[in-house]
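I am attaching a structure below and will ask some questions about it afterwards.
For this depiction, one protein chain was excluded, whereas all remaining protein chains were kept in their positions.
Each chain gets a letter, A and B, in the order it is written, and its residues are counted from 1.
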Amino acid sequence: MSDPLLKVRDLKIGATVYPPGEKPHDIEIVHGVSFDLQPGKVLGLIGESGAGKSTIGLASMAYGRGGVKITGGEVWVNGRDILKTSLKDIRALRGGEVTYVSQSAAASFNPAKKIMDQVVEAAVEQKKFSRKQAEARARELFAKLGLPDPDNIGDRYPHQVSGGQLQRCMTALALCPEPDLVVFDEPTTALDVTTQIDVLMAIKEAIRDTGVAALYITHDLAVVAQVSDEIMVLRMGDMVEFGSTDQIINNPQKEYTQALVSVRSIDHEEKQPTPEPVLSVQGITARYKGLNFDVLHNVNVDLHPGQTLAVVGESGSGKSTLARVITGLLPPRDGDIVFAGRTLSPSLAGRTREDLRELQMIYQMADVAMNPRQTVGTIIGRPLEFYFNMRGAEKRKRIVELLDEIELGEKFMDRYPAELSGGQKQRVCIARSLAAKPKMIICDEVTSALDPLVADGILKLLLDLQKIEDVAYLFITHDLATVRAISDSIAVMYQGRVVRYGPKSQVLSPPFDDYTDLLLSSVPEMHLGWLEEVVAHRKMESAGN
Amino acid sequence: MHPIIKLVSQRIALGLLLLFGASALIFGLTEALPGDAAQAVLGQAATPESLANLREEMGLDRPALTRYVEWLGGILQGDLGTSLTNKLDIAESVGKRLGNTLFLAFWAALISVPLAILLGLLAVRYRNRWPDKLISAVTLTTISIPEFLIGYVLVYFIAVKLGWFSPLAMINDSMSIWQKLSAIALPVIVLTMVVLAHMMRMTRAAILNVMQSAYIETAELKGLNNFKIIYRHAFPNAIAPIVNVVMLNLAYLVVGVVVVEVVFVYPGMGQYLVDHVTKRDVPVVLACGVIFAAIYIGLNMVADIVAILANPRLRHPK
Partner (left out) sequence: MKNIPISALIGLGFTVLYFFVAVFAPLLAPYGMAEIVGDVWEPSSSEHWLGTDNIGRDLLSRMIYGGRTTIFVATAATILSFVTGSVLGFLAAVLGGWADQVLSRGVDLVMSIPSLITALVVLAMVPVTIPVLIIVMGLLDATRVYRLARAVAVDIEVMDYVEAAKLRGEGHVWIIFREILPNALSPLVAELGLRFIFMVLFVSTLSFLGLGVQPPLADWGGIVKENKDGIVYGIGAALYPAVAIATLAISVNLVADWVLNRTTSLKGGRG
């Protein structure tokens, strides 16, 4: 075996934390991680938030973000320990031998400078190429990465290209100086799923063609399975498992890895529609004040009692607007909302207390959905007080019951939201909506801000509660895996229209319309070679046309 | 039309509207409050008859709106009216004093603006180390003392104890520029100190804000040195907020001038205004109020226009 390009030994990383009401203090966030990366190979770093994967990635450039400091160990790049070299040598390494692609290209590009100036800057600065050579190479990379008009796109400013294009420009920026190693830090996480697949393929081909080595950091095992040769699973700053991609995906050894691989394998049998829907959305057309175009066009969907309707679409599809119309926050221009047999007033002000009680909502960001100055007891108790006039011991008893239902228990009663984890916060929000004894709950992307295993727990809880409470869910999401796991019927939305609607089994079976086909085939699947299959399939189809 | 032209013209229109509103507000205040120019001339002990006579003589018995329109029309033609106390033409008295005030403010700005930006950069460069903490402590102290007291502290220690510079800042036309500069040295130092503290703190915050952007991290990960990071990536984005800070502080300077002029008995607009407030000379107060408001509104408008012009999203629309 040749000498490794990157050799990390017993890497320890610390950070200063500022907990509320306590003195700032140092903690260790990576506890002695070791690994090797051979030239030209791709290593996937995978883990949930707080696993330390980005921190390890940046350590390979001897960089600590914010208050993060490398406290021990060795990081060898091309045969020298970069933690022991001078700042000048580190600067020669950064942008030359090792480069970086961040999650948000939109924030990582300087808004005041043209794209080309920023793409070639490192290559010129590190004296790898002359300005002219670097620009030629950048244009080549733009073309290779599938950017439109590769000869001129560099003359634009960052805000003048789309998010997916800018992410590809960032990849060009990283590849331009012909580095030995590129650190990809969640490069496709912020993108829509149909955009993600193009960027992913572009990155993969660019890595293959240039022969560069890469650290690929992500929380999505299905994504990393497509691009990496080896995978390292991290959890809370420790390495859990290291192996070839094939071994990690098909034969995981550790329990935690097995859990990550099997995530979203919830079994949920589709229920049959009932004669009388609890919610009937009839011909809804809506637009926001001050805009001169509709964001929803003639939307018709039904939701049956005790069942789940998943509304799925990418950003800008109008799925969240639909929720605002149903709750009465945005009165529609046309159409009716029929709920429990009665036509609801289009605006919130015109709805009765009973209407409001029976139709509850859970939000994506549990952090901001709860008043930080109220305890869990107050948050869950308020609907009991407000709708059922419960007081004292009776109210307390009911709060404890609800806390038990969401698997938290009485001891959480006096805690503040800031003292809860992300999953616990979302559970409290669920309890608050259940407290109203609703017929239906709108769940707006309730799991998308959570780590996969935590999200899984929330989905299971929602399904269990549906059986007990017989409540219907309108489940808004962009994540098709979630849709498969939880829904009875599905509405696919695209540019404000419902393009496909029906029972789950029907919506997810061919023949598909173009958009649903694109959407479904873009969701990364956890088997090797999926990306090539999809891309080959698409090429064949477009050739056929 | 290019969106930037539209935004800038909207901002200019707003500035003119504010200017008009401010003149109405100042005039309206003098109308709505008890007491008027006639009362001011005759004093509290005047009989109702003599008051009524004088009002008629001064034209104060006519409707307020008519007098406002006349007054505003006069201002637009350069006629600021006549003073009640010395019967002199206000425009003439103001002309020279405004020049003196701007002379003072100009030198204070010339020293304080580069110094504030330099100190702001220094504080960012040595963030949370002793130079930053020292600068922060000194500026906190100067912000905590009113301008006039800083003035007297300097007079006491520099002019009286050390014998440098004159404690009074009298200037006249016969003086050479060097004599003038020596005369205004102390007031310029006071104004510089006062405005420097605010400007430096705001500059520091503006640069820090830019330095925390993700694109600065990108630049760092390209292996650029600190100078290049600041010069190429931080500076182009920090110009707009810094210019904004400078303009807001120049507006603040114009107000600070009022008090400092009184301390050093400097023949400028501020002293003129305060003098005539004490004498309840309404036409002079009105004229000075409008001039100060106009300068203030103008500088705030320039600050906003610079912010619009410096925004790359507006300069290069999609």
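Operating definition for what follows: contacts are C-beta pairs under 8 Å (C-beta built on N, C-alpha and C of every residue); 3 or more make two chains touch, one makes a residue touch a chain.
All figures in this text were calculated on a predicted structure; none of them were measured in a lab.
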| item | value |
| --- | --- |
| Touch criterion as defined above, residue of A:N371, A:Q495 or A:S509 at the omitted chain | A:N371 |
| Absent-chain contact - pick from B:P3, B:G73, B:P146 or B:P317 | B:P146 |
| Absent-chain contact - pick from B:A13, B:L29 or B:L134 | B:L29 |
| Chain B residues touching the omitted chain (full complex) | 18, 21-22, 25-26, 29-30, 33-36, 44, 140-141, 143-150, 152-153, 155-156, 159-161, 167, 251, 254-255, 258-259, 262, 273-274, 276-278, 280-282, 285-286, 288-289, 292-293, 296-297, 300 |
| Residues of chain A (touch criterion as defined above) contacting the omitted chain | 18-23, 327-329, 348, 351, 353, 356-357, 360-361, 363, 365, 367-373, 382-383, 386, 418-419, 421, 432, 436 |
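Convention: only the chains that are shown with their structure count from here on.
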| item | value |
| --- | --- |
| Touching residues on chain B, where the partner in the complex is chain A | 213-215, 217-225, 228, 232-233, 236-237, 312-313, 316, 318 |
| Interfacial residue positions of chain A with respect to chain B in the complex | 61, 63, 65, 90-96, 99-100, 102, 104, 107-113, 118, 121-122, 125-126, 156-157, 159-160, 173 |
